Every structure is written in C-alpha cells, then in structure tokens.
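Every protein chain except one is present and positioned as in the full complex.
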Amino acid sequence: MSKWTHRHLVDLHDLSREDIEMIFESANSFREVNTRDVKKVPTLRGKSVICLFFEPSTRTRVSFELAAKRLSADTINISGSSSSLTKGETILDTAKNLEAMNVDLLIVRHPVAGIPRVLADNCKAGIINGGDGMRAHPSQALLDMYTIQERFGKIDGLHVGIVGDILHSRVARSNIVGLLKMGAKVSVCGPATLMPPGIESYGVDVVESVDDLIKEVDVLMLLRLQKERQKQKYLASVNEYSTVWGVNEKRLEAAKKEILIMHPGPTNRGVELSGDVADGGHSVILNQVTNGIAIRMAILYLLSTVRDEGLVSTQ
Amino acid sequence: MSKWTHRHLVDLHDLSREDIEMIFESANSFREVNTRDVKKVPTLRGKSVICLFFEPSTRTRVSFELAAKRLSADTINISGSSSSLTKGETILDTAKNLEAMNVDLLIVRHPVAGIPRVLADNCKAGIINGGDGMRAHPSQALLDMYTIQERFGKIDGLHVGIVGDILHSRVARSNIVGLLKMGAKVSVCGPATLMPPGIESYGVDVVESVDDLIKEVDVLMLLRLQKERQKQKYLASVNEYSTVWGVNEKRLEAAKKEILIMHPGPTNRGVELSGDVADGGHSVILNQVTNGIAIRMAILYLLSTVRDEGLVSTQ
Partner (left out) sequence: MSKWTHRHLVDLHDLSREDIEMIFESANSFREVNTRDVKKVPTLRGKSVICLFFEPSTRTRVSFELAAKRLSADTINISGSSSSLTKGETILDTAKNLEAMNVDLLIVRHPVAGIPRVLADNCKAGIINGGDGMRAHPSQALLDMYTIQERFGKIDGLHVGIVGDILHSRVARSNIVGLLKMGAKVSVCGPATLMPPGIESYGVDVVESVDDLIKEVDVLMLLRLQKERQKQKYLASVNEYSTVWGVNEKRLEAAKKEILIMHPGPTNRGVELSGDVADGGHSVILNQVTNGIAIRMAILYLLSTVRDEGLVSTQ
C-alpha cells in the first residue's frame, strides 16, 4: 500500500485515484468503530482540531466534530460571520493565530472560494476544506463516492447523474472532479439558468430532461434547491422546479432496478424529491450521513500522519 | 429492584412511581461524584450525546452538558432557531440525520409542544425532552421532586403550592403530573389571566390568594414571570404582580416552619420573590441546581442502559 503524503485536503483535484482509495480503506476500518458500544479510539488523543466556520452549518460541523471526538481529539468550535470572527484582521492572520496555539487540524468553511487554498499554502496546521463558496466540498464528495462504492463495489464504469442547481453547487463540482477521477461517467441536468456555461469542459454530459437521465444512470444525486433562487430570478417558482426536476415514485419507475438516490441534505421534501423517494428503498441518503463520519475520521487520521517539515505546497 | 425499560424521556405521564424512584436512587449515587475532586466516571465513555436546542437556554443545556461530560460521554451542541437549524428540512429528518451518525442520546428543546414525542416515536436514538412548548419539562420536575424528597425524606402526603404563570409553564405541568403521581397534594395559585381554564381536571386545587396558600403548604414553588406578559396584556403590571403574588419575608411569616421555597430559575428578584427570601433559610433554589446535575446524570445513564431493538413506542 502506498503512503499518504498530503498535509491538507483542499480540493479533490489534488488527490490521485490511489489517494482516494486510501481514504476509503481507512474509512472501512473506522466505520466499525461507529457501531461499537464504546465509539472511541485513542488515535488522535492530544491533537487539537478546530472547526472554523464562516458560514452556518449544522451537519458538516457536527459530522467533523463527532469524527474528531471519536478519535479522542480535542475539538473547538469557532463560528460566525467573517466580520465577527476576524474583526478586521486577515483570515490568514486568524489561521496563523490558531496555528500558533499548536492546533493540528483546521476545518474551514468560508463563503469565498479559494480561502482554504490560501491557508493551506501558508500554514503548517493541516487545512481541511469544509466547503468554500461554490468551488469545492471535498469531504462531501468523498463520502458520496464511498457510499456508491459501498453499494456497487466499484465506481469505475458507473453512470452518475447530478440534478439541480449545478451553478451554485460546490457539492456538484467536487463530485464531478472525484467521480471522473474514479472512472465514472457523469451527466448533469437542471434548469438552464442554474447550469454553468461551459460545464461540458469538465468532462460531463448535459442532459436536458430528468426523465431521460433517470433511464440511464446507476446513481442519481439530487442537489438541494435554495429557495432563495426564486427571488433571485433563477427560477420561475419552486413549484415549477418540483414539477419539472423533482424526483417522485412515478418518475422513478423508468429507472434501473438498482438505482441509488443520493442527496447531500438537508432535503426539501416535495421539492428535489418526494417524501416516498427520500424514504424509499433506493434512497441511501442516511447511509451517506453514516458514512460521512467514517470518511471524516479517515481524513482527520490520514492528514495527522503527515508531519509538517516547514511549509510545503498543497499539491 | 425493578428494571429500567424506557428508551426515551418525553413526559412524566410515561413513568410509573417506581420509575421515578429508580431515577432518584440512581441520582443518589451520582450525587457523590459531583463532590469529588475528580468529578468524572467512565459510565458513558464512547457515547455521543447531542443537545439540540431550538430555544435559547443556558442552565438546562449547561446542566445536561456537564452531566454528560462527567459521565465521560462526548457532547455536541446544536442551537439556534428552527429555521436556521433545519433549513427547511423536517425536524424528524434532522433527528434522523443525527441518529444516522450513531448518536446515542438526543436532548431536544423546542417551542412546539409534542416535537419530542414525534421524535421518540420515530427514532432509535434515545430522546430526552429538554422542554417542549408549554407542555413538559420532565427533567426539571424530576430534580424539583428529588429536592423535596431530599429535604422531607418523602413526597407522599406533602402539600405543594405552585404560584405564578401556570398557563405558560411547562415546569408547572410536569411538576403537577409528577407530584400527583408521587402522592403529593398540589395547589396552584396565580393571576386569573394566567390560570388555564379547567386546570382542576389535572387533580389540583386552585387557591385564590397566595397568603391563603402559604399557610397550608410544605413546599412553595414560584414560577418565573416572563416580563413580556405585561405587554401581552396578561398583567396590569409587573409591579402589581409582585405586590399581589410575590413572596417576601413578611408574607412568609404565616408559613409553616419547615416550608421550602423553590424556583426553577432564572429568578427575577423583586418580582416572584424578594432577594431575602431567595437567599434565606427556606430557599432550596441552589440545591435544585445542584441536584439537577445528579438527576440528569441518572437520566442519561438509565436511558443508555436500554438497547434499541428496532423502533418501539415511547410508552
């Protein structure tokens, strides 16, 4: 087995297929910990892990925090808007300050794309991108891919459809990068106003109708629709979105028998998908959540195995 | 000794007198832990306990969090308004997500009565009601009753008076249910506008004057007055409330020698009670707080002893 060499997790672009497989293998072993009566291993005892969240988040923060605690790390939460957290200092100064406190790992969520990269390029503490702007959300894509791999025993050769607001979705971007790297075919589908121009250059197909897409794919990822998009004129109405793009049992009849329905959460029942689809036999939405802990334990563990030897690039 | 069988703590209606005594016995043994130099036992090591608070709370949250930490559980806080926490997903989905993270116990406070019951009926994780709307606050009533039992050696046969805003008080409702179950006589007393119509059907007496009540009771529970009630026209003025219903040393002269003064906190000194009564020899207000930790340790411990075998009813 090859050796993990990355001190940061900023973007799946930085990882090789072997790196991703190493994360999956590590997650396999941590998954069992989460089903024990005593869900705790001493792996990261005496390490300090900080969640530095400049955007509100419940599930990603809780998932990372639980993962860190089950590895016996000390965890600290810092959350708020950028202005309240940095009080005029640069975010790099904020990170340098935390690093000066001998923090080992810093999980950063920020509305501005690129911030985690800047921190990774300048910090000795390990930087984990917990979501930056519309750019990347690598831990989410890793847990999504891990869930696919768990069900199909592979990712290579599968066809994955992603439906919804591709334009604003860092989940979509990270999944596209990761899935293509792992050998999947990826198609995207959604309202024209929410489809980034030139998305084909990523190596994905654009499919116009969700009904056409459903017939073809092994996995259907539904993106959360921010209801604000209607007010922002991206959508005629949430209702229309639901009618044209929402997945219900009827629409799912045309799908392959083994199709997986995925959603990063939180779901809008009745918008992206109907309640019966969310709770139905094809849905692996809660498996994604369960796997999220194991994947994040693996990320925290692997990054902590790489000692800083001065500043190195994030690549 | 009988066996604890409840996976959830939603309402004292669900508990038998024996159940409540079992909680008290368990609290007896945990009480000592809180006076040690090292206030820590390994009872819940490797368990994950989440405080999910949709209403602001300092003391209940801190009390549960300290109780869990002293039992060596991992604790996570999630707090905020409903909209910010659930982002449009149903609260059941929020709870299911946390459960999918292999969370053991979920302490829920919510402004809508009945939410903890819905979660308990549908979740494998243990649900603890940390206060729901005006309905119930079972851990508060348990610590109140435990404090009475500690002082009098019994609850059966005592007369407890509850004074104030009965209408909006989940503390009053849970205490009425619990105290009657334990064999106490309960009288309520307060402004007519803040007295729920038909409250007698709970099995309590309504007493018109706090001076009449004070003469009769062994225990006087004063409820916190929300000052907003004046603006909401429930009260002529906070000042008048204090004059008519507030308990001061003078008024207390008519009481039994052993009367206990209780208050769930936070107190409004000069409104529900005078400062000298709050700090006086009859007051057990801080004992309630101390006992709160032991009672909550007992609740967390007992619920965690019941393994989930699929979904079962909360009864």
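Which chain is which? They are A and B, in the order written, and residues in each are numbered from 1.
Here, contacts are C-beta pairs under 8 Å (C-beta built on N, C-alpha and C of every residue); 3 or more make two chains touch, one makes a residue touch a chain.
Just so it is clear, the model here is predicted, and its values are computed rather than measured.
Touching the missing chain, out of A:34, A:58, A:94 or A:169, is residue A:94. Contact with the omitted chain, checked across A:76, A:112 or A:244, is made by A:76. For the chain left out of this panel, the touching residue among B:65, B:93, B:150 or B:218 is B:65.
Although one chain is not shown, part of chain B still touches it, namely residues 34-40, 56, 58-59, 62-63, 65-66, 69-70, 227, 265-269, 278, 286-287, 289-290, 292-293. Seen across the whole complex, the unshown chain contacts chain A at 45-48, 50, 74, 76, 78, 80, 84-90, 93-94, 96-98, 100-103.
The criterion applied here is as follows: only the chains that are shown with their structure count from here on.
Between the CA-based centres of chain A and chain B the separation comes to 40 Å, rounded to the whole angstrom.
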